[in-house]
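Every protein chain except one is present and positioned as in the full complex.
Lettered A and B in written order, each chain numbered from 1.
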Amino acid sequence: MTALFVSFTAYALLYFSPGDPAELLLMEKTGGPGLQLNVVREYAEILGTNKGLLPMYKNWLVKMLQLDLGRSYRTGRPVWVEFKTRFVTSASLAVMATALSLLIGVSLGMLSAKYKNRLFDKLTRIISAVNMSVPSFWLAIVSMWLFAMKLKIAPISGDQGFKSLILPSCVLGIAGSAGLIRITRICILENLNEEYVVTLRAKGLSESERFRKHILKNISLPIITMVTSNVISLIGGSIIIENIFGLPGIGNYLIKSIQLKDFPVILGFVFIMSLTVVILNLISELVSYALDPRIRMEVYEK
Amino acid sequence: MKNKNDKKLCIQGAILLVLLLVVVFSGVLFGKGDVIHTDIMSQKPSLQHIFGTDPLGRDVLSRAFIGMRLSLLLGFIAQLICMAIGVIVGCASAYFGGILDKLFVFLQNVILSFPSMVLTFCVLMLLGNGIFSMMVALCLFGWLSYARLARSQVRAIKDANFINGAKAVGSSNLQIIFRHIVPNVIRTIIPMFTLMIGHSVLGIAGLSFLGFGVQPPHAEIGLMIRDGMSYIRTFPWLFIFPGFVLAVYSVMLNVVGDSLQDRLDIHDSANISRM
Partner (left out) sequence: MDSILELKNVSTTFNSRDGFVKAVSGVDLAIAPGEIVGLVGETGCGKSVLGQTILRLTPSSARTEGSILFNGDELTAMSEKQLQNVRGREIAYINQNPSESLDPVMKVGNQIVESIRLYEKISKNAAARKAGEILQSLSFEDPDAIMSKYPVELSGGMKQRVMVAMAMCGRPPFMIADEPTKGLDALVRGQVIDSLRRFIEYARCAGLIITHDLKFARAICDRIAIMYAGEIVEIAPKEEVFSKPLHPYLEGLIASMPQNGLHVLEGSPCSLIDLPEGCRFHERCRYCTDRCTRSHPNMKALAPDHEVRCCRYD
């Protein structure tokens, strides 16, 4: 546990330092178009950048901890508010996509393992391989064209609440399922070759009993690791998808902010997103710790 | 059994080779791609223009391959740089161990915790749009996988008994490096390289699509898709086909890279969970 905690603090600490030079560089950059010079100065004063490096860290850190992320240049509203209003959209997208990818991924992976090397398995693996290589943004556009415009099944614009989330979450969900199919299949097959399965058969357990009571638990750890990595890449990937589908989410807003050089928003959002990633990683580590006694042993031995 | 896999690999490799050749010689085959024919603007796919034409009368098929060329070239260069950095860092870290190694592991953990997309945008924002900043951003994260792989390979061999055996017999450090470590590292890095080119090509296309990477008037596949998107209602072939071409190249790169890995029996479990 201590190791986890130490690494977390280390991550958090180190995280802050890149942010700092970034600010300095930004300052340098905007020193060019004199237009924004007074803004920069004001900004510098607010954040106390005219002080040394360390006090600046502290300042920022303190402010962050107080959830004070500054105000957007564009709208003048607190960054936090901007984030909150868009959070629901992005979060629901992420949740739906993850749920879908889990559903498709794990079930197809299981079936693929069961019918190993038969037609179903081969087809699934080919489709999965293609899925992993195809550019997701293109797939998104194609599906938008196909389903929204041609077949008129889903709404086109992004502001119809739940309905407009269906298509993008499907796209993301299918993209995410590829990795899950692969890892579910591999893990099941690996486990079936393990000695302990022979013991289970020798005890008299049927195939479904063996799967339900034992193999399922053994594969849950790698699957959770994969889901975590999927979610983390969703955080990045949703940026593009939100852009394409015109969804009022965090990613979309971030892109607009980057284009308009809305610094507080950018910094604040990036910070929150990175923090989320750190937290997700931490959760994933904790979960592996809880699920697999072998990992616990390794930690003890340190 | 091994022969069947070998045959598969050969076929896949051949397809990829053909694709690459098309791209390399696209200049000869297709011309520069910005020849404007005002009389055949925005035509639907037909026998003469298999992918149709764009609003400026340019043949989409030719443009797609030419656009691919830039993406592939950039992707290749980016990965080359990443590979160079990564392998050197990884090997050094593993071979010399100690503080250097610990530093690397720490750095690795830190970098991995960031959503790379988000930070890529930050870098792009700092350095402005354009090819150079895009390459920098890509290289910033790309070297890590190589370093990790190189390091694990070197560590595995370094601690293997036969190295101690070699030392006992009196081989110098340099001999050990060249005779044992280098071949093994090369063996595992090359398939990874093939795979990663696919990733970086997609990344370049994606960034260009968003407007952050390659800028017009360069022909790049991501740009083409984005341009095509504005005509989504009217001329859908403008984005469908370039994307399709990109998909084909990406799939072939990944497939060959994967098969190479299978062939050489390399399956890093970290890779599995990453993918």
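Throughout what follows, a residue touches a chain if its C-beta (ideal position, glycine included) is under 8 Å from a C-beta of that chain, and two chains touch if they have at least 3 such contacts.
For clarity, every value in this text was computed on a predicted model and none was experimentally measured.
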Displayed chains contacted by the hidden chain, counting the whole assembly: A
From A:Ser92, A:Ser107, A:Asn218 or A:Thr276, the answer for touching the chain not displayed is A:Asn218
So one chain is hidden, and I want to know which residue out of A:Lys84, A:Lys122, A:Arg201 or A:Lys256 touches that hidden chain in the complete assembly. A:Arg201
Subunit A residues that touch the omitted chain in the full complex: 194-196, 198-206, 213-214, 217-218, 221, 291-294, 297
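Following the convention adopted for this analysis, only the chains that are shown with their structure count from here on.
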So the centre of each chain is just the mean of its C-alpha atoms; given that, what is the distance between subunit A and subunit B in Å? 22
State the interface residues of subunit B toward subunit A in the complex, per the touch definition above. 106, 109-110, 112-119, 121-122, 124-126, 198, 202, 205-206, 209-211, 225, 229, 232-233, 236, 239-240, 243-244, 246-247, 250-251, 253-255, 258, 272-275
Inside the complex, what are the residues of subunit A that reach subunit B? 7, 10-11, 14-15, 22, 25-26, 29, 129-130, 132-135, 137-139, 141-142, 144-145, 149, 179, 182-183, 186, 222, 225-226, 229, 232-233, 235-237, 239-240, 243-244, 254-255, 258-259, 261, 266, 269-270, 273-274, 276-278, 281
